[in-house]
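Inspection log for the structure reproduced underneath, given as structure tokens.
With one protein chain held back, the other chains of the complex are shown just where they sit.
Labels run A, B and C following the written order; every chain starts at residue 1.
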Amino acid sequence: MDWMQFIWAGLGNGAIYALIALGFCIVYGAMGIVNFVQVDFVTLGGMFLYSVAVTAGLPVPLGVVASMVGTALVAMAVERMALRPARTANHLVLVFLTVGISIVVRGAIHMVWGKNRMAVPPLTADDPVRLLGAYVLPQTLWMMVLTLLAILALVWFFRGTPLGLAMRAVASNPRAAAVVGIPAGRVRLAAYAVAGACGGLAGALVTPITTLSADVGVLLGLKGFAAAILGGFGSFPGAVVGGLILGISEALAAGYLSSAYKDALAFVLLVLVLAWRPQGLLGR
Amino acid sequence: MNARLVHFVWSHRLGLLVIVAVAMVLIFPLVTNNPYTLELTNRIAIISLAVVGLNLFMGSTGQISLGHAAFLAMGAYGSGVLTVHAGLSPWVALLAAAVLAAFFALVVGVPLLRLSGHALAMATLACNVVVHHVLLQEDQWTGGPSGLAGIPPLSVGGILLDNPVQLHFFVWGVLLLVLFGALNLVRSLPGRGLALLAADEIGAACLGVPVLRVKVALLVLSAVLAAVAGSFFAHTYGYVSPDSFSIFVSTDLAIMVVLGGMGSVWGSVLGAAVIILLPEVSDAAETYKEFVHGGILVAILLFAPQGAMRAIRQGWQLAVWRWRRAHATA
Amino acid sequence: MLRLEGVTKRFGGLTALDGVSFAVAPGTVTALIGPNGAGKSTLLDCLFGVQRPDAGSIRLGERELVGLSPDAIARLGLARTFQNLRLAPFETVLDTVLVGLVARQPFSLWAGLLRLPATRHTERAMRLAALQALDRLGLAHKADWPAGVLAYGDKKRLELARAIVAEPQVLVLDEPVAGLNRVETEAVASELRRLRRAGRTVLLVEHDMDLVMRLADTVVVLDGGRRIAQGTPVEVQRNPLVLEAYLGQMEVVA
Partner (left out) sequence: MRRTLWWLVAGMLLSAAPVFAKETIKIGAFFDLSGRAAFIGTPTKLVAEMVVEALNAAGGVGGKKLELVIADTEGDPAKAATIATRFIHKDQVVAIVGPTLTDEGMNVKKIVHTGRTPVVMTVGGDPVILDGEKFGPARWVFKSPQRSSTAVERLFTYLKEKGLTEVALLTADDGFGKDGLRWMEALAPRFGITFVAKEAFGARDTDMTAQLTRIKHAAPKALVVWTIGPAGAIVAKNRQQLGMTVPLFQSHGLPDPKYIELAGAASEGTRMPATKLLVVDELPEGDPQKPVIQDFVRRYTERGYHKQFPINTHSGYAWDAIMLIVKAMEKVGTEPEALRSAIETTKDYVGVSGTYNLSPEDHNGLGVDSMVMVEVRDGRFVLAR
């Protein structure tokens, strides 16, 4: 039952990729840009969890909530202070603006939390459970459950709340949304907040497994971006599907093909899919 | 008299600029022959080669490539592997590496350039990741993560280019030639077509710009320039390692283009200079260096989103206009 | 002679063009009119290879245009202006007009990079042609302005200059006077008249019925993707089908 072990590993990572990919998609929907600060939202999630659960010694679930809220606040500050004053609508410039912001945010993380690696406690005890013929960490199960909950919450947000509906309107037709008077500024701010919360949750869930450092989000964020593109950039179901496919194919590649080339294989897969379907798996 | 001088300068601005640039390159080593300064300026020249090419691609197609470090790598490792393992002469190796990069750009470019926007950015980034991975894994050829050393320097007419002053004349000479070519291209009729292509693909196509062919051609051209830059890099340091060609180098190259201004030839050099010199400045800030580094980047993009070169040019035009107005009333 | 036969284009279940056929005779001005959504823009897209028609043929002289790329079609001698302006804002007015000459030369990046004396010579000649075109449309004094800062009317005329500078076999104008005031419209009209006198072939897509009636030799009316009428302006004006199409439209507007 080796393959089951690989599938579990892939599902766990895939859930995290999906969560990060959703963050990318939400900002893309509202502003039409790739937000590279998303990468640091993941790191920040882990850092806030560390501060609450380790430094302050409070319960871990509280820490997870704090990291979502804290990261969302940082994300809003980023949008308000660094992106809104931009004197251009050129997407390319805005994208690289987020790269610059990312450097500043990482500098702040270095200053506040230092440069060393840190251990973050998992939500529940670390003893593996036996499930369907494989050994699974409880944290992996939490990752899947909470990602699912987050997706459901997002569905409710985008279908059931006025703000969410406004954001969907902006995503599908920005000009029309502006004409009917949807406040673009508030939508962008909300998009950043939600994307920040997604990234923060991903960070809080994954760092107990990966360990925490100021650049933990970089590689994860990159895979999340790849997942978003794979599924079709901007498509929410696509982000989830892309994340899971990426995670599972990575784990299977490591298990059955070559552990040295597994990272490359995931990206080769991505290029092949794009060459076949330029709009991504579920993109329009 | 004054007005006539201004007119003369303005109408011959490009020729004069080239003369000034050549003169500055010739004089520079007389002003400072400190190897440290020259090492920096030489690196700016080498990287600028790649940035000019990338800028022609990005500036003309309006698309991001986040994978150009892969072409740099092909040049550098092509040169490295062929000189160290196959014992070829540096120039032959450089040529072979450039051909390899051109071929790769052609093969990858034809299917991938159907993509646009973020998908293209991601696809190029993915190519970079794969190339980087190959460099890390195939260590019997590339030396793996600890790199490939012992790459001989280039020589021109029997002079070995192994000290900073000789290198200065060589790399800046090559860069000026490339810049001259790029300026020609931008001013030429096809170049005007490219400018429209950047703003509006369909419009350009309907006016007779062969869009896909041009995109592939520009990708190949930029790949060759990047490969040449990579070769120079390898022959200059005598050593290459995979992390000099990671995706972060690719993003840096793209940032140089955006910073200098997409489609601006001189802006490419300016962007490269800013990004390469930035750590030298921000190092002084020690603990706050990332704030300074990132902050400067953010500030330029916030306040000069059209690119530093265009911002400078607009400032200059404003000044000229004011001057003209003052003299018209007088 | 530009001849369209049975051009059909469907988008999913929607038929945008349904077997449209007509011809543009050399040396005449043919106007293409029709209410909004009649399929005029789709027809132009098919003509220029931006869209590929599902059926039918489009011939320029003996050459079949269907299946060719936009740039190949432009090189065969079709030039157009655009309904929504397509200009590079940072380029100067003169440079913008020069782009109109791209189709007249082989597109070679090498020639651009090397800038051989021969290239330089032809470019000087082209610059002259571009300035003449600007002069005719009264834009010569703004030749070194960036195109982006021009007023809307000037931009429209700039596009016209860009389209005529290459002296194309067939000139296609997509609503050249939309949004222009009376004086500006008159300037464009007189330029069109001059083109007709010079024996140019023009396909004019326009809403301004007054302009169409004054200038066109032949009028083709599209509605719902089909050609519903063709004839001289006077004939078309009297055609009950045309009236209905336009009146129906008016009722909706009113």
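Basically, a residue touches a chain if its C-beta (ideal position, glycine included) is under 8 Å from a C-beta of that chain, and two chains touch if they have at least 3 such contacts.
Keep in mind that what you see is a predicted model, and the values were worked out from it rather than measured.
Student: Identify the visible chains that the left-out chain touches across the whole complex.
Tutor: A, B
Student: So which of A:81, A:178 or A:260 would be touching the chain we can't see?
Tutor: A:260
Student: Considering the whole complex, not just the chains shown, which residues of chain B touch the missing one?
Tutor: Output for chain B: 34-37, 39-40, 43, 84, 136-137, 139, 144-147, 149-150, 163, 233, 237-239, 241-244, 279-280, 283, 286, 289-290.
Student: Go through chain A and note every residue touching the omitted chain.
Tutor: 2, 5-6, 8-9, 12-13, 110, 114-119, 126, 128, 135-137, 206, 209-211, 213-215, 219-220, 251, 254-255, 259-260, 262-263
FYI, only the chains that are shown with their structure count from here on.
Student: Mind listing the chains that sit against chain A and also against chain B?
Tutor: Touching chain A and chain B alike: no chains returned.
Student: Hey, which chain ends up farthest from chain C, C-alpha centres compared?
Tutor: Farthest by centroid: A.
Student: Which chain has its C-alpha centre closest to the mean of all protein C-alpha atoms shown?
Tutor: If we average C-alpha coordinates per chain, B lands closest to the whole-structure average.
Student: Taking the mean of the C-alpha atoms as each chain's centre, how many Å separate chain A from chain C?
Tutor: 48
Student: Averaging only over C-alpha atoms, locate the centres of chain B and chain C and give their separation in whole Å.
Tutor: 39
Student: Over in the complex, which chain C residues touch chain B? Could you list them?
Tutor: For this pair, the touching residues of chain C are 48-50, 69-75, 79-80, 82, 86-91, 95-96, 98-105, 107-109, 111-115, 119, 123, 126, 162.
Student: What residues on chain B touch chain A, complex-wise?
Tutor: 58, 62, 64, 111-112, 114-115, 118-119, 121-123, 125-127, 129-130, 133-134, 137, 247, 251, 254-255, 258-259, 262, 287-291, 293-295, 297-298, 301-303, 305-306
Student: Spell out the residues on chain A that touch chain B in their complex, using ranges where they run on.
Tutor: Per the stated touch rule, the residues are 28, 34, 82, 85-88, 90, 92-93, 95-97, 99-108, 110-111, 222, 225-226, 229, 233, 260-261, 263-264, 267-268, 270-271, 274-275, 278-280.
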